[in-house]
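Structure in structure tokens, see below.
Excluded from the complex is one protein chain; the other protein chains are retained at their positions.
This part shows chain A:
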Amino acid sequence: MAQTTTAAKTIKLVVTRQDSPETKPYEETFEIPYRPNMNVISALMEIQRTPKNAEGKETSPVCWESNCLEEVCGACSMNINGKPRQACTALVDKLEQPIRLEPMRTFPVVRDLVINRERMFTALKRVKAWIPIDGTYDLGPGPRMAETKRQWAYELSKCMTCGVCLESCPNVNDRNSFIGPAALSQVRLFNAHPTGEMNKDERLETLMDDGGIEGCGNSQNCVRACPKGIPLTTSIAALNKDTSKHMFKKWLGM
């Protein structure tokens, strides 16, 4: 009886691993069975299920972070085949093999693909990315926002603090104090809000200090890398205009 056998299709992954924040990174290759419609997360889950590397040797399962699995939380950001992006929307069928996974080294590596993005949240605090509305009495409703403005401001609100823009920025590094594009764009968002606008100058001043907006060198990688298509460079240029105006007004005592 004729038998049709085909070799089982596999996926090859090369993962840059690191056992602890201090230890040296090393590469490990994995070969896992192929299933249709896999993404990088499900491939990593497969490794977790049977933690054996390509040589068949048992190893510790690869660590990574993920939450929403629909590209809105930003937790699973990593370098996939050399480009920073979310692992959940990186479909295996659309990736060249071997699939190379590396942590985003702009941030401190905790373990394997897990990074610490704390600096992004510190940056949001620094630029006062919120709208103060608390008072001792009811302040009543704020001013209305024009629909045309709401439409572009909504785009800025899509930022999920994933860190891909910082990873792609040549000016975010150990020698530079630049806070990165994400927090800058949030200043534009909160300054566009009719109530947030009341604290506009405070936010602009947080950018006119070391590591603020002067850190941008216009490489414009951020806008290309952003998975949410946020017009980061437009935000930065608009804030350049706002800080310039603010600087001259302050000097002239206006």
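The rule is short, and it goes like this: a residue touches a chain if its C-beta (ideal position, glycine included) is under 8 Å from a C-beta of that chain, and two chains touch if they have at least 3 such contacts; residues count from 1.
Here is the rule we go by: contacts and distances are computed from a predicted model.
Its UniProt record calls the unshown chain "Succinate dehydrogenase", which is the correct pick from "Monosaccharide ABC transporter substrate-binding protein, CUT2 family", "Indolepyruvate ferredoxin oxidoreductase subunit alpha", "Sulfite reductase (NADPH) hemoprotein beta-component" or "Succinate dehydrogenase".
From the options A:K125, A:R224 or A:K249, the residue with contact to the chain not on display is A:R224. From the set A:E55, A:E70 or A:D210, the residue in touch with the chain omitted from the display is A:D210, counting the whole complex. Seen from chain A, the chain kept out of the figure touches residues 82-83, 168, 170-171, 173, 175-177, 207-214, 216-221, 224-225, 231, 233-234, 236-245, 247.
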